[in-house]
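One protein chain omitted, others in place.
What follows is subunit A.
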Amino acid sequence: MSTGTEENALSGGADSIRDEAPPAEPAATSRWAAVQPWLSLIVRVALAGILGYAGYTKVIVPALSVESVAAYELFGETLNQLIGYTLPLFELALALLLLAGLATRVTGIISALLMAVFIAGIASAWARGLTIDCGCFGTGGVVDADETTYALDIARDLGFMALGLFLAIWPRSRYSLDGALGLYSSSDEER
């Protein structure tokens, strides 16, 4: 993706023409400027895939999604039901936005916050000595004590959180609705 043919693709946005060309920059910066939109595209698609998969595996069996939430023993049955039903849908919606590249920065921030909430939930289950599956991808509930994978789950969610933060910092990406709408064009990416 870092082919030399992108030298002029400082902006994936439609208004790149309207913006005055930025003054010549040091080679390293322009190289990054060329690569970054592609990197952000990859991150977008990856995070969309992760959230989409997580949402899909839960939404097909809502009852088990509710059960996964209940296993955390944090809320009452009514709230468990609500979360169990809507959380997978929320994940799917975020995946959709990421795939389309709409409001990428905000979506990235929300995704990262969501991961922070998940991490807090897993940590609290761990701290309270529960033996549960995190229910991150479909199957949740109580498992044997030697089958818990809290540290791994948290590490993984930290990774996903990093993807969200990446998009929060570098929202400009290739093939995005944002780009088509002239958002995050190069002129306001003065970082």
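Methods note: contacts are C-beta pairs under 8 Å (C-beta built on N, C-alpha and C of every residue); 3 or more make two chains touch, one makes a residue touch a chain; residues count from 1.
Throughout what follows, contacts and distances are computed from a predicted model.
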item	value
"Thioredoxin-like fold domain-containing protein", "Multicomponent Na+:H+ antiporter subunit B", "Anti-sigma factor antagonist" or "ABC transporter permease" - which is the UniProt name of the missing chain	"Thioredoxin-like fold domain-containing protein"
Contact residue for the chain not shown (choose from A:Ala103, A:Cys136 or A:Leu163)	A:Ala103
Option touching the unshown chain, where A:Ala33, A:Ala70 or A:Met115 are the choices	A:Ala70
Touching residues on subunit A - with respect to the absent chain	59-64, 66-67, 70-71, 73, 81, 85-86, 89-90, 92-94, 96-97, 102-103, 106-107, 129-131, 141-142, 144, 177-178, 181-183, 188
